[in-house]
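Shown here: the complex without one of its protein chains, the others still in place.
What follows is chain A.
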Amino acid sequence: MDELEAIKVTFFQECEELLADLEGGLLAMQEGAGDLETVNAVFRAVHSIKGGAGAFGLEPLVRFAHVFETLLDAVRSGSVPNTVELAAVLLRASDILADHVSAARGLGDVDMGASAAMAAELEAWTDPNAAPAHAPAAVVEEAAPVAAAPVAADEDAMDDDDLGFVFVPQTISVEAQAADAELIPSNVWTVSIRPKSDLYRKANETALLLRELSRLGPIKATLDDSALPALKDLDPEAAFVTWSVRLETDEDESAIREVFEFVDGDCDLEIARGEGGVQAAMAALLSVAEAPVAEVAEAAAPTPAPEPIEIPAPAPVAEAAPVAPAPAPVAEAAKPAAASPKATPVEVPGPGQSVIRVDPERIDRLIDLVGELVINQAMLAQRVGEYGIAPSSNLAMGLDELEQLTREIQDSVMAIRAQPVKSVFQRMPRLVREVANMTGKQARLVMDGENTEVDKTVIERLSDPITHMLRNAIDHGLESPEERKAAGKNPEGVVRLAALHRSGRIVIEVSDDGKGINRERVFSIAVKKGLISPDLQLTDEEIDNLIFLPGFSTADKISDVSGRGVGMDVVKRSVQALGGRISIASRPGQGSTFTLSLPLTLAVLDGMVVDVAGETLVVPLAAIVESLRPKPEEVRPLGPVGSVLAVRDSFVPLIDVGLTLGYRDESPHPTDGVVLLVEGEDGSRAALVADAIHGQRQVVIKSLEQNYQQVEGVAAATILGDGRVALILDVDATIAMRRREGGAPRPPEPTLIAAE
């Protein structure tokens, strides 16, 4: 059962992919792609979902998928025209199908009213003439009398389905035998089989049919080969023989007939109760039901039908099992086929897999181990350095190679866990449709770079910010269709979602072709909300970035969509927590672009190792703009507690990390240490004062929260080459802490004030 559960997981994974394919295909159809391949792919997606759902007995999903599939099949066959309007309906249907999948998975519910309405809509599209809901019921009612009057129903049945009912006339002949049946042993049957060449063409085999019969009870098979031509005249592809089988079984006729299910129509078959019933049955068969038999008369074997049976068993009589090699075209060597039990010896399931599925936990463990290896290698290198071994020595060179290899292993292992962002992107078209509907906007989503790969740890955290940025782009970025028309734009706005790799990071861009940020309004709102002072001079970019300030919301009223109590400031904070940054660029009247950049993995980090008050800290390299040793004249006091550093033509606040984190109560003079000029995610700069720099290093991130607890100003921890734990600085939090302190009335800090 565990295996079944695992397959169910696979099924839902596959559903996600299929739903994405479905959506992609439908979007293409909406754009006007009416080619058969697209329609087929769309059909297959729904068909496969239905198939899997059926296997797991997910009834509501199967039912909805079935209605959906039926319409798609009609589109595929051309009986329903493929139009843009239809594609829109199908897209909405795909959303409901996705809801059904989620519900089947136990995530969320389906709005059954909406589902039923959609099913009715799909049915109406499938057959515009059919009175909804009545048709199926009528069929069921009609079906009932069929059982009561089999003969009458036959012709209809044969019209619809030429498989099941071809031999119904047989039933009559058997009924005719019923009187005789009382006189002879009730469990003896005579089965006559005359294969046609089609039977062999389809790789069926008389010997196997006999074997199956023998599973019902002891059989005695008689071969009539009288119609077999001389060898030189023999057409190896044709069929010439007739088998007559005496079967003793307590099973009923349907069980016997079932043996011949696969060869239905590919052989003449008579089943009669009793020893000699065959002739009578055959005669009855021929007189009653000429058509189906004659229709498929074999050209190669012009055997008069009744003959072989009248000739009393001249041919070798074989006991069931070792079947005499029939002169079948497929010259199979007769095998001891005695009612073989179903299973063959157990062996390990075979090859043929090109993809290995691995439990993610194993990969996580591997990544952890490689992390340890990186640390260990760094420790080793440090020790060797401490012993003063020359860099040109064999030992040092060997260590260099080890470092190289370690890096490569690390990259390769990370690549195993890397996944395309597609899994996140594919959820977005639906979101865009829904948000557009809710806000009365017309929006088209264009996606790019879905195959960009990024570590699984990052993928999982991308969804929320992207969702929010898209919502924002449609709700606040795009104009209403009327406004767009008035501005001379296409009423349908375009929202673009793109992913790309840039300098070792993944960049996600969300852009719209809307109205852009109204800077005057943003500025006045920020002033009104007391976020900035009214006389502040800000550049355009700085004004744009005001929307990331906590408590800022440009919507006049809280809308259904963006106003879920979450502003862009929350997005920003969650992005920063991942070591990412977010920025906005806007051009009035032309739209805005949000750019989100994140590290490719959350497992390792490139950092600068620094000393602060005797502690070792790691500052994320991504945040560092430059490092410098300040000259005394560049340090200026500012206000009662702070000081600033003149960097070229601007001033940045000086922050003593040791003081902020509470390592020391008094800061040394900045000129005694080193200054790291860092840039926060909002673009604000600060100068972090440290005592010394040890250099740049890749470190493995260890969660502080998991192992200890969250500490403000500290993002995570790592283990250094010498085995010591070092904290990784959270640059933004540090800046924020310092700002708060700077604003609060605190005892003056003489060292800073007396800087000059």
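Please note the rule applied: a contact is a pair of C-beta atoms (placed from the backbone, for glycine too) under 8 Å apart; a residue touches a chain by one contact, two chains touch by 3 or more; residues count from 1.
Basically, contacts and distances are computed from a predicted model.
Visitor: When one chain of this assembly is omitted, its UniProt record names it as which of these: "RNA polymerase sigma factor", "Cysteine desulfurase", "Response regulator" or "Sulfate-binding protein"?
Guide: "Response regulator"
Visitor: Determine which one of A:208, A:438 or A:693 touches the chain that has been left out.
Guide: A:208
Visitor: Have a look at A:47, A:92 or A:697 and name the one touching the chain we're not showing.
Guide: A:47
Visitor: Applying the definition given at the start, please give the residues of chain A touching the unseen chain.
Guide: With respect to the unshown chain, the touching residues of chain A are 3-4, 6-7, 10-11, 13-14, 40-41, 43-44, 47-48, 51-52, 54-55, 57, 66, 160-164, 201-205, 207-208, 212, 259, 261-262, 265, 330, 332, 335, 337, 340, 342-347, 349-353.
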